[in-house]
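For this view, one protein chain was removed and the others were kept in their places.
Order of writing sets the labels: A, B and C. Residues in every chain begin at 1.
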Amino acid sequence: MGKLRLGMVGGGQGAFIGNVHRIAARMDDQWDLVAGAFSSDPARSAASAADLGIAPDRAYPDFATMARIEAGRGDGIDAVAVVTPNHLHAEPAVVFLNAGINVICDKPLAATLADAERIEKVASTSKARFFLTHNYTGYPLVRQARELIKKGELGAIRLIQVEYLQDWLTVAVSSKQADWRTNPEATGGAGCIADIGTHAYNLACYISDMLPTEISADLGCFVEGRRVDDNAIVNLRYGNGARGMLWTSQVAPGNENGLRIRVYGDRAGLEWAQENPNVMHVSPFGAPRYTLTRGGVGNGNAGMRNLRVPAGHPEGYLEAFATIYSEAARSIRTDRGELSDPEAHAPTVSDGLNGVRFVGAAIESSANNSAWIHVRP
Amino acid sequence: MGKLRLGMVGGGQGAFIGNVHRIAARMDDQWDLVAGAFSSDPARSAASAADLGIAPDRAYPDFATMARIEAGRGDGIDAVAVVTPNHLHAEPAVVFLNAGINVICDKPLAATLADAERIEKVASTSKARFFLTHNYTGYPLVRQARELIKKGELGAIRLIQVEYLQDWLTVAVSSKQADWRTNPEATGGAGCIADIGTHAYNLACYISDMLPTEISADLGCFVEGRRVDDNAIVNLRYGNGARGMLWTSQVAPGNENGLRIRVYGDRAGLEWAQENPNVMHVSPFGAPRYTLTRGGVGNGNAGMRNLRVPAGHPEGYLEAFATIYSEAARSIRTDRGELSDPEAHAPTVSDGLNGVRFVGAAIESSANNSAWIHVRP
Amino acid sequence: MGKLRLGMVGGGQGAFIGNVHRIAARMDDQWDLVAGAFSSDPARSAASAADLGIAPDRAYPDFATMARIEAGRGDGIDAVAVVTPNHLHAEPAVVFLNAGINVICDKPLAATLADAERIEKVASTSKARFFLTHNYTGYPLVRQARELIKKGELGAIRLIQVEYLQDWLTVAVSSKQADWRTNPEATGGAGCIADIGTHAYNLACYISDMLPTEISADLGCFVEGRRVDDNAIVNLRYGNGARGMLWTSQVAPGNENGLRIRVYGDRAGLEWAQENPNVMHVSPFGAPRYTLTRGGVGNGNAGMRNLRVPAGHPEGYLEAFATIYSEAARSIRTDRGELSDPEAHAPTVSDGLNGVRFVGAAIESSANNSAWIHVRP
Partner (left out) sequence: MGKLRLGMVGGGQGAFIGNVHRIAARMDDQWDLVAGAFSSDPARSAASAADLGIAPDRAYPDFATMARIEAGRGDGIDAVAVVTPNHLHAEPAVVFLNAGINVICDKPLAATLADAERIEKVASTSKARFFLTHNYTGYPLVRQARELIKKGELGAIRLIQVEYLQDWLTVAVSSKQADWRTNPEATGGAGCIADIGTHAYNLACYISDMLPTEISADLGCFVEGRRVDDNAIVNLRYGNGARGMLWTSQVAPGNENGLRIRVYGDRAGLEWAQENPNVMHVSPFGAPRYTLTRGGVGNGNAGMRNLRVPAGHPEGYLEAFATIYSEAARSIRTDRGELSDPEAHAPTVSDGLNGVRFVGAAIESSANNSAWIHVRP
């Protein structure tokens, strides 16, 4: 079928997540990076484009020009990856959606609820697709967990505990990554809760297919002089009576990227941890705990559909990220009738909006001494 | 020096924890069980005494008689173990303390705050000692964890997460153990939060040597018809700004006796789990994680003082419980001048009172939609 | 039924394993230590007896006197624990067996094949029982493993890998324990292969219920000046075509007491490790791996018959050792008609003889450049 053509906004020299997106897009040979506005600085954008082997006429000085010209080309891009800092997602997202070009946007969706709602409004009426790279949903065992719950193997869900712990901000640090992530102007005021807490929240929502109705939060900042939260404790209540706990921290020594989830229903429990993502433990009540491995025996369709190598050959973060790109590609091709894959899916704008609402509610609750705050949807 | 003489109240035929206390008392050859009022039913008490090889004249029909007679014997008991259900701790505790006999009492201290305060008042003025069997503090690595924190190796403590998860009450069950533990008359109204939540709370307090100033709780009951909580989520705030999370559940499938704790300071973090108690992970910020093993290299005095077999030979629950008895024996012998062991210690009445206050505050908070409640002292 | 009366030979002041035997005998309240010849030095024996609360008339100057007098007492000992160094097992064992007194002997059975065969000959015609404390067979999950294999859940056994690694002899050390264990006069010439290799061998034999027909060994000594092996690599062939590997070392840094076993059949595999003995992994071919826990769901009779506390409350080395004593007690009581427990068993003299033959064959093979040597029986 040929590859899909990808453009990129942001991700120029020195960026971290842009390169991750590019590796992910390359992994499964579904995408070709052909265009970009890699920096708000046109010279830097051009230099980055040259590094990346982009043809000079598709190295754009700004994203608006890019959207306009690409939309008009016969061989224009099929999608654009938006990998700018959070507060700069909305503008390009809206412009490309309006140009009818599919968007693959880094998380969180936006730095403010206003921006998030603006994107959502445009996305909901656009014929183009909007994907959000909550990449942890790309792990095969995460998808398998969701399937187990959908099939009722855990029974009625009662308890969800999710945590995302890091330690790199245990002390005051200054670096390109640290600086913007702890700058309230760039993040919309949130720190840890938005940067990684939204991943944890999304993971819990995705696996359980449940959204809380109200939350109570206690956000804190342990490092002197820091202007955003570096730790957040959030409790969640669900409409069916279930309870949730979400803990996210960037000041927990010994935790590199400790995203973990446990879900307990009245028939079984499950546990999964991102740092060793190729195993998942399932505990039926009244029977021994068993272990599912990525691609191993006992997986259903959801766990088996995004594999590159056999069980026992560990896949990791980049493969999970690549799955988001590949599932997006299959969704787009399904839209076009090039193939039929109704199971294809990746996080969407509504997941992103839920995340931004979660951050807002957490901040509001914390400012009100952990009062319970209703969470839309 | 000869063994100390032990009496027992409760723990007759069919009881569970009574036998655990007896094994623990036997383990290190410091105690001889010589007397008992093993049941409120005199015939049953006598039968139990016969099973246990107690001389007939020291098999008492009731604990008050036992206290009176033993206090008057030249070879009277050195201590009594109180292993009755929670709401029946206060009476015998007070009677034996008043008789000048040391008490070793099962946890939680009492079913009501009034009872707890009564015991505390008597204990605080008695010349006899009062020990509470928060047995998990008997694990060598728990003691080592406390020492690490005391020495400042974790720096200023910022975060404590402790959990105690079981699954045996996932569905409605009826058994001797289940029935009284879910009977609010016997427990004082609390379920899981008192039965095992107090262990988790005590562990966090013991290791960190910190008491929270206020807590917020959400207690729940997931099994229809159950009259006490079977799940509790509690957040804790400490005077120094630290935050804590305590989660306890008896409806989490796959968890047999999942007591685990993590503590993070500004210099290091540590993790320990009761189900594999012979290892502890310590993560200094900026250096690789290392593993301490029970009795292995790298332990200090606190970790090395209650060992029976070399590192690599796992010790477990019963050994930790036995350590409470042996430390109590050393405390008593130190009091008497038979030896000098100023490091000897075991949980006391004030730990028990803290636990009962914690339960009360948790219930109050939960009844008030998780409002923050101040915790004495 | 009252307790059984136990005597002890060896285990005086300063000994290690004697105290382990005493704790094990005490644990389940089946035995009372009432007599002993604790040292070949009568004064030291008497002092040890006093420490242990033995009545002076049953503190014997030597084991022969002890056997004669105890055999004649109406309240004489029901069994004697022989806990002397390996080369001093045979004399007391034979004397007590000949006196009609049951023997519980530490492992390995003897330092020489001649001694081992002498014990076996006497034991096989004595009305008294002979038990050998291969204590690792006392772990509930080890017994469960044996049952799984007996029931055919692993299918035909093809592969056994067992290892027992320690590190305490990585460098030259001198201590009471190290000195006799590395003294060829006291050990019969063997080092690591006898001291801990026999445990590994016994474990493999016990779980699989299979004895190899021939073995090939490469024994080595890595520490200069040491006079016995400190590492041994042994391959095993079984009559049914199965293959085994046994590795034992005392110079493997990071291994405290690393006894581990894996068994693979044509239907499933299993893995168990002594340092975390409360879990065992079972992998049916074509189905997910599952985990059995000590006392947890999924265990059969063999796994459930020696439990003191519920699943999730870890039992360890001392409890496994105690199980040997309790099973011995039940065997003796079954012999006497006091109870009927046909499942009761503990390692016997033939297990000990197999172990000594294994050591001999390993030494012979190693001296012949790892030639395959037939192992009786």
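Going forward, a residue touches a chain if its C-beta (ideal position, glycine included) is under 8 Å from a C-beta of that chain, and two chains touch if they have at least 3 such contacts.
Every value quoted in this text rests on a predicted model; they were computed, and no experiment measured them.
Between the chain not shown and the residues C:G100, C:G152 or C:P253, the one that touches is C:P253. Set against the missing chain, the residues A:F130, A:Y317, A:F358 or A:W372 yield one that touches it, A:Y317.
Only one of A:L4, A:V20 or A:I207 touches the absent chain when the whole complex is considered: A:V20.
The chain that is not drawn here is touched, among residues C:G18, C:P92 or C:G269, by C:G269. Although one chain is not drawn, its touching partners on subunit C can still be listed: residues 158-159, 161, 167, 170-171, 216, 218, 220, 222, 231, 233, 235, 237, 241, 243, 245, 247, 249, 251-255, 262, 264-269, 271, 281-285, 289, 369-370, 372.
Residues of subunit A in touch with the missing chain: 2-3, 19-20, 22-23, 26-29, 53, 166, 255-258, 274-278, 293, 296, 308-319. By the touch criterion stated above, the residues of subunit B touching the omitted chain are 286-293, 296-298.
By definition in this document, only the chains that are shown with their structure count from here on.
Subunit B has its Cα centroid 44 Å from the Cα centroid of subunit A. In terms of their C-alpha centroids, the spacing between subunit A and subunit C amounts to 56 Å.
Centroids built from CA atoms put subunit C at 35 Å from subunit B. Contacts with at least two other chains are made by residues 289 of subunit A.
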